[in-house]
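Apart from one protein chain that is not included, each protein chain of the complex appears where it belongs.
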Amino acid sequence: MSVSPTQPVIGGAQVPTDDGRSGPTRRDRARPWKRAPYLIAVALAGVVFTYPFVWLVSASLKPRTEVFDNALVPKTWQWSNFADVWDYAPMLSWIGNSAIVGIAAAVSVTISSALVAFGFAYFRFPGRNLLFGLVLATMMLPQAVTMIPVYLIWNEIGLTGTQVPLWAQNIFGSAFYIFLLRQFFLGLPRELFEAARIDGSGFGGLFWRIALPLCRPALAIVFVFEIQASWNDLLKPLIYLQDTALFTVPRGLKSIIDTFGNGGEQHWEIIMAASLIATIPMIIIFAIAQKHIIEGIATQGRKG
Amino acid sequence: MSTTSAPVRRATPGRSRRNWRETRAAYAFIGLWIVGSLVFTLGPMIASLVLSFTDYDAIAEPRNVGFDNYREMIADPKVAKALGNTLVYAVLYVPTAMVVALALALLLNRLGRGSGFFRTVFYLPVMTPTVAVGALFLLLLNGNQGLLNRTLGLVGITGPNWTTDTDWVKPGLAVTMLWGVGGMVVIYLAALRQVPKDLYEAADLDGAGAWTKFRRVTIPMISGSLFFTLIVQTIAALQMFDQAYTMFFGAQENSTYSNEAALFYVIYLFQQAFQFLHMGYASALAWLLFLIIIVITAVQVRVSRRFVYYEGERG
């Protein structure tokens, strides 16, 4: 974890702000003690937000009887919890499955959404506004409405019980990412494309050689978002996967909770260890792609 | 949304052959999406509507039952229960999350140096897989020995049984979800940073106090983001599934005893469709949800039109 849970205040104060466009007024800057109340408030909130993590890590290392003692540092360090998870569940292959599904989902959705977004951003054609309106409309469409017929389609093709339905729909793009990428494409100077056209480049060339390379950060955002979405997805694996060996991380974790949790053996320390294992890859991704993720989220709220 | 009209390119003076080529190329680019939405969105939506008038279990052939499913839906006490739960949760969670996120974003905005770090801290929980969040909060919220109630106990409050008392299950889930409010914080913070400084300075000159500035400058200037999160979070809340299912449902039929209080609409829909294989009935349930979401979103759009300020045509 990139955050030191014990010293958020000190650690935080050292990190320079990433952009100074707004923030405190000039008067405050001149008088740093004016910041103190904000710093304290934010630091307190930071502790509240960090503590569950710390609790998770700590509980995953405790023996069963100490899980609820809420001590920050385990009285007894029980590393064997992780061995037990490994022993009970094919955690590693679940992580592998999630990685495969996540990468398939992310690669397909990034390429396809970029294609479609470029179509909407660059060209002016009859029906464009109507179609783009439909893209926006499908963003609002609850997955639940199409869940059953989509299941029946995959069932018809004979792909239920495989991992394909977890990602293959992404080949056709996803409304949200189309919307996001279109914003980025619209931000590119038109002259670049006109120049390439004059040099004899085809539309495909405009896309591959100009639009895509220039929008690499945006593509990274889409890619990472989809990896995360896929890593989180519980509903689709519940519907489509029956073979334990094919489970993804959330589905596998759910089965661990079913076995060891309430009504099961109440081995909360095992569940916490498994939850931690499931979380770590996302934390690593966050550590690597933090800038893209934050930027991507921030973009969402801005007016398109 | 006002996005479709971004006038980036000027129409080139009428060269129709070139336009035709461009149109063809454009459709080639967006063709994937058109095919995809016909097969995976429009088709399924119509199929779902057709199925909602049948009795279908994915094994035997669908049987036309007219409006039976809709009639059953009205009589089914669990539909009312699930709808009620879902709405109560959405009403609890969405406004609370917006207020908390805005408060944190305002603090971060005032903080200046270090805000980047804390933004990361607030965002980190969003990266935790939803199933892990469910498992974790099931323990943190335990009424007898959980962290939350122990902490409340320190200040002399006897906390409720968040996971076992039916009245407190939905507030408990709202607390769980609040941990993931960091995404909204990032959005609001970005919006706050876009607010032009001169507006505040002008307000200062008028002698406006902090509250007036907040109400008259900040809120209108970030109303677009507020509106966006309101819509998105409401739709998401109405489709609550992962955390509630993790905490209160699953293979162990006895896993929890308070789970009717956590029976959210999509969970019930999922159970009907894939646990009992009542695909026709579940399709009817799906359409009801769709209509509810459309109505709620439409109302939100209509109401907020009066309040949302859109910055000119800045792109």
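Should a chain be cited, it is by its letter among A and B, assigned in written order, with residues numbered from 1 in that chain.
The working rule: contacts are C-beta pairs under 8 Å (C-beta built on N, C-alpha and C of every residue); 3 or more make two chains touch, one makes a residue touch a chain.
What we mean here is this: contacts and distances are computed from a predicted model.
Colleague: Assign the chain not included in the display its UniProt protein name, restricting the answer to "Sensor protein kinase WalK", "3-methylmercaptopropionyl-CoA dehydrogenase", "Sugar ABC transporter substrate-binding protein" or "Tetracyclin repressor-like C-terminal domain-containing protein".
Modeller: The missing chain's protein name, per its UniProt entry, is "Sugar ABC transporter substrate-binding protein".
Colleague: What residues on chain A make contact with the chain left out of this view?
Modeller: 63-65, 68, 88-89, 149, 152-153, 155-156, 158, 160-161, 238-240, 242-245, 255, 258-259, 262, 264-267
Colleague: Of the residues in chain B, which ones touch the absent chain?
Modeller: Counting over the whole complex, chain B touches the hidden chain at residues 39, 42-44, 46-47, 50, 56-62, 77, 142-145, 158, 160-161, 163-166, 168, 250-254, 257-261, 270-271, 274-277.
What we mean here is this: only the chains that are shown with their structure count from here on.
Colleague: Go ahead and note the Å separation of the Cα centroids belonging to chain A and chain B.
Modeller: 16
Colleague: Touching residues of chain A toward chain B in the complex: what are they?
Modeller: Touch residues, chain A against chain B: 1-3, 8, 11-25, 28-29, 35, 38-39, 41-43, 45-46, 49-53, 55-56, 59, 67-68, 70, 112, 115-116, 118-126, 128-129, 131-136, 138, 140-153, 155, 169, 171-173, 178-179, 186-187, 190, 203, 207, 228, 231-232, 234-235, 238-239, 249-250, 253-255, 257-259, 261-264, 268, 271-272, 275-276, 278-279, 282-283, 285-286, 290, 293-294, 297-304.
Colleague: Give the list of chain B residues in touch with chain A in this complex.
Modeller: Those residues of chain B that touch chain A are 1-6, 8-9, 11, 19, 22-23, 25-30, 32-37, 39-41, 43-45, 47-48, 51, 58, 104, 107-125, 127-132, 134-140, 142, 144-147, 150, 179, 182-183, 186-195, 197, 200, 224-225, 228-229, 231, 235, 238-239, 241-242, 245-246, 250-256, 265-266, 269-270, 273-274, 279, 282-283, 286-287, 289-290, 293, 297, 310-311, 314-315.
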